[in-house]
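A protein chain is absent from this complex, but the other protein chains hold their places.
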Amino acid sequence: MTKPIRLEVVGTELARMRQAAPLVHVLTNEVVGEFTANVLLAVGAAPAMIVAEEEAAEFAAIASAVLINVGTLYPARYAAMLRAVDAAVSAGKPWVLDPVAVGFLRYRTDAAQVLLTKRPAVIRGNASEILALAGLSQGGRGVDSTASSHSAVTAAESLAEQTGAIVAVTGATDYITSGTETIAVPFGHPILTKVVGTGCALSAVTAAFVAGVSDQAARLSAVAAACAVMALCGEQAAKQSQGPGSFQPSFLDALSLLDPASLRDV
Amino acid sequence: MTKPIRLEVVGTELARMRQAAPLVHVLTNEVVGEFTANVLLAVGAAPAMIVAEEEAAEFAAIASAVLINVGTLYPARYAAMLRAVDAAVSAGKPWVLDPVAVGFLRYRTDAAQVLLTKRPAVIRGNASEILALAGLSQGGRGVDSTASSHSAVTAAESLAEQTGAIVAVTGATDYITSGTETIAVPFGHPILTKVVGTGCALSAVTAAFVAGVSDQAARLSAVAAACAVMALCGEQAAKQSQGPGSFQPSFLDALSLLDPASLRDV
Partner (left out) sequence: MTKPIRLEVVGTELARMRQAAPLVHVLTNEVVGEFTANVLLAVGAAPAMIVAEEEAAEFAAIASAVLINVGTLYPARYAAMLRAVDAAVSAGKPWVLDPVAVGFLRYRTDAAQVLLTKRPAVIRGNASEILALAGLSQGGRGVDSTASSHSAVTAAESLAEQTGAIVAVTGATDYITSGTETIAVPFGHPILTKVVGTGCALSAVTAAFVAGVSDQAARLSAVAAACAVMALCGEQAAKQSQGPGSFQPSFLDALSLLDPASLRDV
């Protein structure tokens, strides 16, 4: 059963996250680190990129949540990710998996299968990636999805049931599911696909929103709110920009200026 | 014999590249990854940074073209580059060499000599780098050229003949040569040298333009058009900005908004 998101819930979740100012341990790809950090800062969280195998476990146990993004995975970074994930789970901290281009390239697909066994709190990907993780497809063309988000809702629900994670499949409409309950976020703007790292940064924001949240229904709301905040700010920034270059600063401004009290259902 | 570029050719090449929307496998330096990806997206191509030795060959064979930039070369990345280049050549896909600071530091200079034997479709560098690759100089001061682009035209022609690559030596005027024929692109703006990665991103755009192009005369036009698109958008963005900070978003907007039909010779 799919329900639309309620804006008042987005406002409540955003205010809660900002109040907590969670420290997000970011292990992401090497292309989007700066943008991801700036998105987390703008929305009200605190990023820290701690990438060495020597430090990943120590920091993951202290952080509020961990993001794992396999976009530029290689062995040393993968080893650090495994340490971070194990430490996060041991410390009871949620971690988020962003399976960039999984299903398309073997090394990262194998790695993602290992990571899936380590109890992610959230999985956030595009339709091709979610279909591949659920075992239903060979994936897309690199980092872009070749399938619509709607076509992967059933796969997302199945993946959520298999793994116990909240699964977010994002696209023109985002679908966020606990397996039994699914929320639709029908916001956003196509220009978000013309700026690198918007999906990766959403996964990091998702980690910020689920920090400190352990109930599954509450996590579902938190992840849906994270998707809605990014999509609404994308719409806002698209109105104020001439192209993908001016979109990026406007988007960060919008994340920073978004007032939870302005989010009301009509 | 040096001819000036014709704007109508630039428009035709830009429209052709956008129609193809080539997937560019980017193996670049760690400083300019985000900007390079955003430039490729803005101009109409699709970037993918796949950097592991475990995945580089698999992806290069699928991608439309490969970019190799040695700006922050180190052994693991160099190994991935060699795999990508070999796979690209086997699959008949063009690859572009950006020899950042070659001639100036031994490790990368030795690596560039190895890469040169692997049949790059295009070599794009500043005058110091092209002089060094052609065996005529010890190179510049780090990443900046200490020589004018014009002083390296003969070296570029010689390098093109030696390697079979189209060679682009960029500067105040860009010169693009097949060895026998040379095109001058007299556009651009000095502020492009005050924003990191504009040269590196040009090399990536060059890869997008030569994707799917195998004829040498057609590649010469494609590379010259790539240089012209970047230089013209640089001029446009310089007019709309107050300094190097506001230049960057304006430049990405200009790449996205450039209308091929507006490019007409007078």
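When the chains are written out, they are named A and B in that same order, and each has its own residue count from 1.
Note that in this section a contact is a pair of C-beta atoms (placed from the backbone, for glycine too) under 8 Å apart; a residue touches a chain by one contact, two chains touch by 3 or more.
Fair warning: this is a prediction, and the values are worked out from it, not measured in the lab.
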Contact partner of the left-out chain, one of A:I5, A:V51, A:A84 or A:V169: A:V51
Touch criterion as defined above, residue of A:V114, A:A217 or A:L257 at the omitted chain: A:L257
Missing-partner contacts on chain B, residue numbers: 29-32, 34-35, 71-75, 101, 105-108, 141-144, 194-197, 241-246, 248-249
Interface with the undisplayed chain - residues on chain A: 23, 30, 33-34, 37-38, 41-42, 46-55, 58-59, 62-63, 76, 248-257
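Operating definition for what follows: only the chains that are shown with their structure count from here on.
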Centroid spacing, where centroids are CA-atom means, of chain A and chain B in whole angstrom: 33
